[in-house]
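Note that this is a trimmed complex: some chains were dropped, and none of the rest were shifted.
To keep things simple, chains are lettered A, B and C as they appear, and every chain counts its residues starting from 1.
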Amino acid sequence: LLQGTAVQAQDTLRCEPGETYIMNVMVSSHPYWVPVYQGFKQAAEAFGCETVFSGTPDYDITKQIASFDQDLVKQPAGILLHPMQSDPFIEPINRAIDSGIQVATFAADSPMSKRTAYITSDNLAEAKFAAEEIVKQVGDSAEYAVLENPGQSNHDLRVTALISYFEQHYPNMKLVGRQATNQDTTAAYRATAAILQANPNLKAIWIPEAGSAEGAVTAVLEAKADVLIMQADITPATLEHIKAGNIHMALNPNQGMQGFMGFMAVFLAKHSEVFDPFNDYKVSGFNPVQIPYLDNGFSVITKENADSFDLNVYMEGRDPT
Amino acid sequence: MEQTLANNANDGKATPGRIARLFRMREAGLIAIILVLCVVMTFASPYFLTWVNIRAMVMAFAVEGIVVVGMTILLISGGIDLSVGSVTALAMVIGGWLFLNGVDPWLASLIAIAACTGVGAIMGFFVTRVGLHHFIVSLAVMVIARGICLLATGGRPLGLFALPESFKFIGQGSVGPIPVVIIIFLVVVVIADFLLRRSTLFRRVFYTGSNERAAAYSGIRTGKVIFLTTTLCSALAGVAGVIYMARFGSAQPTFGLGMELNVIAAAVIGGASLKGGSGTIFGAILGCVLLSLVSSSLALMDVSVYWQDIIRGSILLTAVTVDHYLNKKRK
Amino acid sequence: MTQNEPILEVRNVTRAFGPVRALQGVNLSLRRGEIHALAGENGAGKSTLMNIINGILQPDSGEILWEGCPVRIPSPLAAQRLGIGLVHQEIALCPDISVAENIFMMATNASQSMFMNYRALETRARQVLGQMSDIDPATLAGDLPISAQQLVEIAKALTLDCKVLILDEPTAALTSREAEVLFGIMRGLAARGIAIIYISHRMAEIFGNCDRVTVFRDGQYITTFETREITPDDVINAMVGRVMDQLYPPKATAGTLAGAPVLEVSGLGDGRRFHDISLTLRRGEILGIGGLIGAGRSEIARGICRLQPVVTGEIRLNGEQLTPRDYQDSIAAGIVYLSEDRKGDGVFLDMSIAANVSALDIRRVAGPAGLISDAREMRQAADLGQRLNLKCGQLVDPVSSLSGGNQQKVAIAKMLSVNPRVIILDEPTRGVDVGAKAEIHRILRDLANDGVGIIVISSEMPELIGLCDRAVVIREGRLSGEVEGTAMTEENIMRLASVGDERGQVA
């Protein structure tokens, strides 16, 4: 009997020839997507499916919607989508699902649409971890600063969650600088230099993305200040700074898991006949595969494990497309 | 040597036929380029010539096209506006914020457009009264308007899912197979194109942009003209913002970053001169079509993202070069 | 109201530009139906006053009376409403717009109708232009040469339904033929009771057409004459403050002319506008080039110094063949060209007078290390300016602050700054006052005597005849004849210019 189900599963959970899954993103040249797409592909290969990487190179919602619409023209089996904004994608996602194309979201969500799943990092968990680590390193009554990128939700969340976590749990932590640097290295350099001037007692700085971290670490080194730098995400340059001890630690989402589970979510939604959950899906007519939220987790990058996080090394011999 | 009037009136060559005129049009080169691209794409991709794809391509520039109309008129008058992206976002944020605070969405939209018009008027004031250059004034306003958007929303997008269907209709509805957005766009374009070619008021825009002093000597209040075109451009950005709001059901404070370059590029590809005095709405819209066509085609063909920018830039450069030669030759 | 009551009166108007007092209490009184000349040296304040009457500038003090009542004219629009039309000294057309629209810009602006009627516009433009030339109203104004643009400017003013028409040096770029047409139109307008203010530096035009003449000097009102009662010398005397005895310097003697040729042009053609042009310029000679507007004289000149391409022909300078690639090579060889379009090609309006004068060869004011020396640059401008009697504030002021005639002097100073071997001047004394004109003529003659080759293109017949030793005439891009000595008469030149010479050369 056991063997029988396995065979059955193997027969059903396999792609038809030509069955294609698309991963659609904004700012498609951003390196963040690279390991995500690798995970997406690995999962797809396991089930004999084809994949396409699509989206718009621009930071432009209309262009992303246009590229999503064009994906639909090709009638893929499903789309793993990073919606640049949640609400504008409600109508396109619903239209896709109504026409039989499955959609799951990752890293950013469109919760009011009919998408079947949402895979992401838990930014709150990242912020909490960062906060605890800062306290561990500099004590629970120190001055700290943050750089931010207003308008991008995951970056916003990483910053606001850390601030409110401190307010709740470590009221003696004092926020002395809060500057918008919008992922711009030179802007981050300028802002950090000024913060360092205004706050000689600054002990720690939390940066929600890597572009700003590169500028901030340059400013800290130039000022020869003794400030603990914590960042989210990673680039080769900040990785080197971690190895050199200039940046204390980076929290990096598990992009591979995000892509892999993203594929699984779309694929399972497409092949939902293997599910028969205990609910009203048959009567109400929704897809039995419903995953409101799936955490892909994050890695902690320190001096010790940094060698494993060189994206260029990882990508050697792999096809980025 | 001198021709008399009688001679001329009987001279058939003086008024060329309609078809000949079409070929002589400034836009003929651009149309040719677009047609060539379309033919290539039709063979390259089976999806290209589908209604859904065409609809997606037009939808991609329809709302921005309204801003392009305003920008073209402003460029003709000799100005430029870098703030259009921020002002579009401002309209969305103001409209959305008012709606969330209980104002009727139609009224909220009107107020938002009025506010954007006000922003344009302020820019017009600094340009015509104070005497600053459009570039620097609109750059400052671009930063300020973005700041207001961030301040009003705390940097977070406003969810406007609750907008009534009747309002969302202008952004999401269709009349038959044609989306309302495209209809609005076409109406704006046709009216603007007609006015710019035919109305005495808008001809003054050309005069002012071509030679401000000559226009002033002819009794044209050039300050007023520039004030109006500056205001009109912001007002149309406001209209676009409201339509975006209805279309997306949300208001993002960072919306429209970098829109200005896109919009100016479309107008310039379509023949508008940055020195003022020339340009057409029709050409500018063809510029939009070309840009959107290229972007869509690259996506449709699954061209690697890392190649897309290179190809896009090269096509842009090729297109303006070809267009330039075609026009030069015709002269 | 009687015919003699002034329609426009200017009383005690003053106007200063910073330290420069352009007008110091000037008066002018204009009767209905008269053609009233305004004369004065360059920088006397004529254009400034006209700009005040037209609402472009505001007076610092003084008053303007319109039909006996004091008025304020805050803008050109207000002037237009009163019925004042102005043809500017500096051509101001919209280059990207058709000639027809340019002509009717003011009317379009004032009209109540919402929409353009292009057909009517073109027909009417053709009508107005047809009296003077065959310019196609559908061409873009920017595509026309400067002389045709001047005609459009005049046409523009003629369409106005005005009571006072001001023409500020309208004939500066016109040949006598077009000018005569214009005078005919002016007389017709005057007969209908329209008052005309006519500004010109050409005495013949003033005495041939105007009823009265008012003279300004250094921004001050000097006097008003009835032209019937005086001679040109009286006007010049009032303008300059002394009698100018001789207008043209003596011509070259037969002996000098026997010398070797400086410049030989043979078979020059651009395949388009001019063909098979052969000229010889002898040492010590000033050669004139005559012709109608659009004959191609300017293009020949530009062809010679490679400001535009030529396809056939060759050039010899002092016997040596010259093959310049572009104008810079030509300048290096010593051949320079003064453009007829002063504002477009001649001067850098926003730059200082000194920087304008040094532009042709900036290395001349550079020190040993190749670095510009301000002192040298100033000295150069001061020297040349003094020679040409340039009137200006400071040499660091922008050229835009100069009067039209003084801008022309800057353009000429620029030519002279490089000590050229051949100078081709296209309408060199456009807008230059009588005194300075004589001075320029004298300088040109001195240069010729020193061995510099000089070619003068002029539409002003007396200048051509008075200054040049010999003149060739161009008709429709080809040499149509040559006149010399006593055969240099207006009739001969005009005939060659318009119908060609059936009997062969008028030698």
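The rule is short, and it goes like this: a contact is a pair of C-beta atoms (placed from the backbone, for glycine too) under 8 Å apart; a residue touches a chain by one contact, two chains touch by 3 or more.
Since this is a predicted model, take the numbers as computed values, not measurements.
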Protein chain stoichiometry for the whole structure, using the labels that appear: A x1, B x2, C x1
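To be clear about the criterion, only the chains that are shown with their structure count from here on.
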By mean Cα position, the chain sitting nearest the middle: B
Farthest-lying chain, centroid of Cα atoms versus that of subunit A: C
Averaged-CA centre spacing for the pair subunit C and subunit A, given as whole angstrom: 72
Geometric centre distance via CA averages, subunit B-subunit A, whole Å: 35
Junction residues of subunit A, two or more chains touched: none
Interface hub residues of subunit C, defined as touching at least two other chains: none
Contacting residues of subunit C [partner subunit B, same complex]: 54, 56, 75-77, 79-80, 86, 88, 92-97, 101-102, 105-106, 108-111, 113-116, 123, 126-127, 130, 132-134, 138
Residue numbers on subunit B that touch subunit C, as the complex places them: 1-5, 8-9, 14, 197-201, 203-204, 206-207, 209-211, 213-221, 273, 277-278
Contacting residues of subunit A [partner subunit B, same complex]: 28-29, 52-63, 65-67, 69-70, 72-74, 85-88, 90-91, 112, 150-153, 156, 320-321
